[in-house]
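Note that one protein chain is taken out, while the other chains of the complex remain in position.
Moving on to chain A:
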Amino acid sequence: MSGWAETALWIVTPYLTLLIFALGLVWRFRYDRFGWTTRSSQLYEHQLLRIASPVFHFGLLFVIVGHVVGLLIPEHWTRAMGITESMYHMSALVVGAIAGTCTLAGIALLIYRRRTTGPVFMATTANDKAMYVVLTAAILAGLLTTLLTSAFGEHDYRHTVSPWFRGIFVFQPDAAAITAAPWPYRLHTAIGMLLLAIFPFTRLVHAFAAPLTYPFRPYIVYRSRSATGGPPLTRRAPRGW
């Protein structure tokens, strides 16, 4: 890959992605608060969903935790905690492989369900289908990197992908670091950026509806109909031109 292409892919694209991600979420929230949901199809079909959805989502949560640990925590930190290289990679591999496989099995089952259950398929938009392609590709490429690590055990992404990733946030993205990684890692990273870029415009936004405050609020919610007598209603009169 030539120099300018590398610069474009590993230095310009990350910032574009983050920009689209952040502004997209803000725009979607302002434009489409009503559509900020995943449009559950449970009413149509619940038997497969009951298994597939938790398997996928819990798998995904572990995958996300794994990414946070692997990308954000530098190697010398874990070493300082007394975790040896082999211990780290062994546990990352086991947890990653289990979580990744669960995620893949979950999404496979979900896509199968979506395709074969008539009403569910009818409720699937073109947007949904495109999102499924990117999401599945990201998961497959991710699992491929895990497999390669286990097969060869020689590449340490904590010397290539992770420094580049951390560099993004201190405005010193190190393109040379990531280009040193084998192609599955680069492929997975590229698809990951694509996934983040389409995120605000798909049903994936429901991740940002996670009701984290629910455990801390009283059970019964009272609200006043008048704007003065209580917390404001979310829908305000639209602003004129």
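The criterion applied here is as follows: a residue touches a chain if its C-beta (ideal position, glycine included) is under 8 Å from a C-beta of that chain, and two chains touch if they have at least 3 such contacts; residues count from 1.
Everything below uses one rule, namely that contacts and distances are computed from a predicted model.
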| message | Since a chain is absent, check the UniProt entry for it and pick the matching name: "Cytochrome C", "Nitrate reductase subunit beta", "Monovalent cation/H+ antiporter subunit C" or "Branched-chain amino acid ABC transporter permease". | response | "Nitrate reductase subunit beta"
| message | Please identify which residue in A:123, A:140 or A:194 touches the non-displayed chain. | response | A:123
| query | In the complete assembly, which of A:46, A:79 or A:159 touches the absent chain? | reply | A:46
| query | Considering the entire assembly, which residues of chain A contact the chain that has been omitted? | reply | 31-46, 49-51, 53-54, 56-58, 118-119, 122-123, 125, 127-128, 201-203, 206, 209, 211, 213-215, 217, 219-226, 229-230, 233-235, 237-238, 240
